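There's a structure below that I have some questions on.
Here the complex is missing one protein chain, while the rest keep their positions.
Lettered A and B in written order, each chain numbered from 1.
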Amino acid sequence: MSTYVLRRLLLFVPTLVGASVLIFVLMRLVPGDIAEILVYQTGSESSTVQKRQIQQIRRELGLDRPVVIQYLDWIGGAVRGDFGQSYVQRRPVVDILKERFPRSMELAALTLLLAVVWAVPLGVVSAVRQNGPLDYLARLVSLSGLSLPLFFTGALILYGLVRIFRWLPPLEFASFTEDPVENLKQLIWPALAQAYYISAPITRLTRSQMLEVIRQDYVRTARAKGLAERAVVYRHALRNSLLPVVTFIGWWGGRLLGGLVIMEIIFVVPGMGSALIQAVSQRDYPTVQAMIFVMSLVFLLVNLAVDLLYAWLDPRIRYA
Amino acid sequence: MSMSLSRCTRLAALAAALLVTIGPLAPSAGAQEKPRPGGILTWFDYGDPGRLDVHAESPLVVQQATAGVYSGLLHYDPDDPSKIVADLAERWTVSPDGKTYTFHLRKNVKWHDGQPFSSADVKASFDRVLNPDFKSPKCGASLKPMVASVEAVDANTVEFKLKFAAAPFLPSIASAWCRVAAKHILAKYGDLNSAEAQVGTGPFKFKKYERGSVIEWEKNPSYFIPGLPYLDGVKQFILVGGPTQLAAAKASKIMLWDAWPPMRKTQADELARARTDVDIYQAPINTVFFIYLNAKKPPFDNPDLRRAVNLAIDRQELVAKSLEGAGVPCAILDPKLVGDFALPLDEVAKSPGCRQPKEPDIADAKKLVEKHYPNGLDIEVAVRQVGNYVDRGQLVLSQLRKIGIRGTMKTHESAAGYAAFGKGDFTIIATQDRAMDVNEPSGVFHISYTTESGSNYGQYSDPKVDELAERALKESNRDKRKQAYWELQRYLLAKCDHASIAVGWVEGWFFKDKKLRGYKPGLTTYDNNTFMKAWIAQ
Partner (left out) sequence: MRAALARFVIGQPLGAAGAVVVLVLIVVALAAPALAPHGPKETGFATYVAPSREFPMGTDQVGRDVLSRVIWGARLSLYVGVVSVLFGVTLGALWGAVTGYLGGAADAGSQRVVDILMALPPIILALSLMAALGQSVNNVIVALVILLTPTAARTIRSVALGVSATPFIEAAQAAGASRTRIIFRHLIPNCMASYIVLVTTNISYAIVVEASLSFIGAGAPPDEPSWGGMLTAGIQALETAPWMVFFPGLAISLAVFGLNLLGDSIRDLTDPRLRGGLG
């Protein structure tokens, strides 16, 4: 078991390095750098001064060095937990991560919770009543979540809240520890919208897993033994069909961190996604690299955790 | 089509008449009432400032985030934002040759941390922005060409020596970007980027900066003008998304919308339906809508082609449609902002490219294009993807099509677009708004028209323009200065081949809560947002 975990952890290294190289190269391929943006967006100084300033900023930030050296410098620091200074905020990127990471994690957790609470029962109903009106209704309802782009759902929610209740979720972020009520008043809406959006595949998977398990021998046996239908469904079928669903939800959870961008912008949640969008547009390389690094790491860790959970839930699985 | 067009403009005019309940400069109804202390003013920033150094940065959000914390030597009068009045300076004198300005400072002024304020702070601040190696894109950029040195004569007197008798000197010193920072704070932090370094002498103390969420000021109880400010504090939400900004306004979460971006007319209409407790008004934002041609590359290195576009662009249509009528078409200077330095609008309206009917100019332009490109030509039309620039670009594309220039739109990311434009990496920029840093006639010429101008993206050089602009800048006699600017405007309008095309001065829709008193919008988007005299009625 521990060797399995160790091996999986070792496999993180090539993935993280690969992801960081990829995003590093990609950011350098994107036209324009922070020096040009800072100087040209002002456009007040004479053109000669502008050219000099661009060189000066590049020198200060080390952008005049060869790209390979820049990368090695960065990854060298990252290994020691030092992600450098943000070009835009001029403070350690680690400080930015410390602020933003917990917020996005909370929003992601809330989203997953809502999605599971909503999508799994819907999938079960859909399977138990396969091809009946309830199945159709459940499938249509879950699909409707997918059918509009999230930004539009979000904008409609905002508009609706203002229009109907003359009320808007708080614009000022309060952390859960400071003020749980304010915090939830703000986060519940983006979480609802996002959960509605991601629930369709969870419902679909729950349904197909349930259908599969229902037809397996031990369920038939249980039913033959005269167990009540409800007991069959809930005690036997559901537990066993949930395994792949857990994996799938874990996978979504891992990706969710980076997928909250649009909700964070619309509902003014100062999380990682909105910071990352800003950092990309300002070419704040250290911030982009660090945030992507952390998001990738979370994705890998969640996947590992899900696999371990899977093994724990299903004793048939043993690791070689 | 012409019928629907005229109906459209008439409707717009009607709606404008209904909506303009107060002008920006109209005296507020609250002037006679007794100000009520207390309350928190709420409004918003359109972006997260990130850094807070007002000397070193240029985005509006940085200035807006720190405005109430600092004082200047001078500032624009909160009661009459067109007037320059004393702030940290009690009074000032000018030498007869106009080259030495002496500022006599207020005594007993304290920094927010309790340290005493003195002339050393003023010297440290201006030495900082005037340092040739220090990037100071607003205050520094405007003062560097004029100021030779700054000296502290004694603890309460500061003397500025100018390189020439510069008329724009006082407006620049009064500008919202030329704020005075504390010497000991600069020494301690090295810059003014962090929230901790926000120690000023202004009416409000910097209380909180929750990045990506909110910026808060609180009342400075020991502000040097007793009794001010009236407000307990000011809260600026950081609202990036357009739908969120409007939702916040409708839900009464903000009391004021008076910065960039202005509301669009549709937004103003929606707000008017949602809230009856607000005054909605149209106001200038001291910003020019430019089209830029790249004079260094074909086809617009050819003066005929530049002239063709100058003639063909229908500025009236662009203002009517893309600015929903809120703007002054064709003008290089706006009389509403700089008074008689601006060429009279009826003269401007007769200039080539602006005169009506439009058809002869379009026909001439078409001939000019055909002369060099008998089959017309295909070009890329650049726009940054921000505000309604893309919509404006659509209109520009259809206007160019009329003279045989077939454009395809190339969009740039908002920030990175500047990098491409600055490097001259474009053929034509369909639209780019340029805000003036100081409300002064010289501004626009040194921003977009002279060879060395920082936003002369087309890199066009006309020695005559440089010479006229320089002469007008250094002229200290007001009447001669006015004549010089008229000559320059007439020259540009008549020659009609510059690579920077002024489509018009941009105005926008704004609102303020009816309970908000003692606040008047400044003449630039930057000025008069300290809220030192603002108060909230019951």
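Quick note on the criterion: a contact is a pair of C-beta atoms (placed from the backbone, for glycine too) under 8 Å apart; a residue touches a chain by one contact, two chains touch by 3 or more.
Given the structure is predicted, the values throughout are model-derived calculations rather than measurements.
Only one of A:Leu211, A:Leu243 or A:Leu308 touches the absent chain when the whole complex is considered: A:Leu211. Across the entire complex, the residue among A:Ala109, A:Leu148, A:Ile188 or A:Ala311 in touch with the chain not shown is A:Leu148.
Not every partner is drawn; the one left out touches subunit B at residues 1, 4-5, 7-8, 242-243, 264, 266-267, 269-270, 273, 321-322, 385, 388, 390-391, 393-395, 397-398, 409-411, 413-414, 416.
Looking at subunit A, the residues touching the absent chain are 11, 14-16, 18-19, 22-23, 26-27, 29-31, 127-131, 136, 139-140, 143-144, 146-152, 155, 159, 200, 204, 208, 211-212, 214-215, 255, 257-259, 261-262, 265, 273, 276-277, 280, 288, 292, 295-296, 299-300.
The definition used in the following text is that only the chains that are shown with their structure count from here on.
Residues of subunit B that touch subunit A in their complex: 47-48, 50-51, 58-59, 133, 135, 137-138, 141-142, 191, 193-194, 210-214, 235, 237-241, 243-244, 247-248, 250-253, 274, 413-416, 418-423, 434, 437, 447, 452-457, 459. Subunit A meets subunit B in the complex at residues 30-33, 36-37, 39-50, 53, 56-57, 88-91, 96, 99-100, 155, 158-159, 161-163, 166-168, 171-173, 265-268, 270-271, 274-275, 278, 281-283.
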